[in-house]
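One protein chain omitted, others in place.
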Amino acid sequence: MSERKAPASRSDYHAFLPIQTRWMDNDIYGHMNNVVHYSLFDTAVNGWLVSAGLLKPRAGEHIGLVVETGCKYFAEMMFPDIIHAGIRVARIGSSSVRYEVGLFRNDEEHASAEGFFVHVYVDRETRRPKALSDQWRATLETILIRE
Amino acid sequence: MSERKAPASRSDYHAFLPIQTRWMDNDIYGHMNNVVHYSLFDTAVNGWLVSAGLLKPRAGEHIGLVVETGCKYFAEMMFPDIIHAGIRVARIGSSSVRYEVGLFRNDEEHASAEGFFVHVYVDRETRRPKALSDQWRATLETILIRE
Amino acid sequence: MSERKAPASRSDYHAFLPIQTRWMDNDIYGHMNNVVHYSLFDTAVNGWLVSAGLLKPRAGEHIGLVVETGCKYFAEMMFPDIIHAGIRVARIGSSSVRYEVGLFRNDEEHASAEGFFVHVYVDRETRRPKALSDQWRATLETILIRE
Partner (left out) sequence: MSERKAPASRSDYHAFLPIQTRWMDNDIYGHMNNVVHYSLFDTAVNGWLVSAGLLKPRAGEHIGLVVETGCKYFAEMMFPDIIHAGIRVARIGSSSVRYEVGLFRNDEEHASAEGFFVHVYVDRETRRPKALSDQWRATLETILIRE
């Protein structure tokens, strides 16, 4: 129903996080339910933001609100696979960032699914957009796609 | 970062299913996590397919594989809200269908989020695409968008 | 492996909350995964606490930490069932409460599963136990088991 691009390779992504699938991830059809992929996207991106010192989930002064997400599914994954989630930054706005995530099953070279989400960063209290700091920009640029 | 259309009204969707939010749907920021929306999409569409007699989750001869999904988030929802999920069909292919879902919070008239997913129907055993039957087409057309 | 009591009736519980099952609740065996039951327990009890004006998830000065939970499973439930979760209070300590929850499938009279959890109420900031107020005690007693 839409043109299907070939799935990307591992070299198209950075900062891989291995994530153990869980028994519950499998649905009645015996494969990872399409919803679970989004849970892995959040985990990979926020995990990287935490480890880079940018995000403090409990106490940081700004938080990322998700305004748009999407995913294309190329191949089944299933428990007990280990999923390697690679990330990259596709666009940096004044207070928003588009992250892209590729999910690679076990040792496979091509992504089984690829998705994105757009974060708008807002003040934790007022929930108003907040410009990204220079530290954020500099760190995000280390995984920005060069075209 | 992208043009934002205004959220749709209830009259743009059909076949509403009320879904009680759960305590766990709220994430650390105190609102429904962006992943949960997709769980509601599946629930609304598959619930309708089951009640229409088209889908038999345990024993049907064909199953719906999800090949693409997406969501735009307009406003927060949170436990203990009741979400009214309305659905519509945007496109019917030979073996695939694009479903769209609007999520309406409690009594609100405008959607808090709108999303879609594309199902390709395949044979349960061979996992090869299978043309939609006349019964499927006729039923899906009852909720097809007219443009 | 343990003595099995017969499942309770609806009249053994109070304050029922109807909860729509979700597509994802079904696991590879085509029934509601055993983990989901606990999500419904939290939802029923915290939903009642919120509606009774006792719990304010985002801003209350004390929060409930779960120290023990358990569940016995008597019969399968599955999407698209609606689960009616009834609750009761089994014991009120100085800062802790034992809640019990029965899950009733659609119109069934006997529980498909019964479980419990023990909340210790603590100060949101210090996370030290905090004695229950008179308002809490009086409200909890309205659903306390009389023996």
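Letters are used for the chains, namely A, B and C, taken in the order the chains are written, and counting of residues starts over at 1 for each.
FYI, a contact is a pair of C-beta atoms (placed from the backbone, for glycine too) under 8 Å apart; a residue touches a chain by one contact, two chains touch by 3 or more.
In this text, all values refer to a predicted model and were calculated from it rather than measured experimentally.
Engineer: Could you tell me which of C:35, C:131 or C:145 touches the chain that is not displayed?
Structural biologist: Residue touching the chain left out of view: C:35.
Engineer: Residue by residue, what part of subunit B touches the chain that was omitted?
Structural biologist: 23-24, 26-28, 30, 33, 35
Engineer: Counting contacts across the full complex, list the positions on subunit A that touch the omitted chain.
Structural biologist: On the subunit A side, contact with the omitted chain comes from 17-24, 26, 30, 39-40, 42-43, 46-47, 50-51, 57-58, 79-80.
Engineer: Touching the missing chain, which residues of subunit C?
Structural biologist: 1-2, 28-29, 33-35, 38-39, 42, 57-58, 63, 65-73, 91, 93, 96, 98, 117-118
Keep this in mind: only the chains that are shown with their structure count from here on.
Engineer: Just curious, how far off is subunit C from subunit B if you go by their C-alpha centres, in Å?
Structural biologist: 29
Engineer: How far is the middle of subunit A from the middle of subunit B, if each middle is the mean of its Cα atoms, in Å?
Structural biologist: Here subunit A and subunit B have centroids separated by 22 Å.
Engineer: Please list all residues of subunit C that touch 2 or more other chains.
Structural biologist: 23-24, 26, 30
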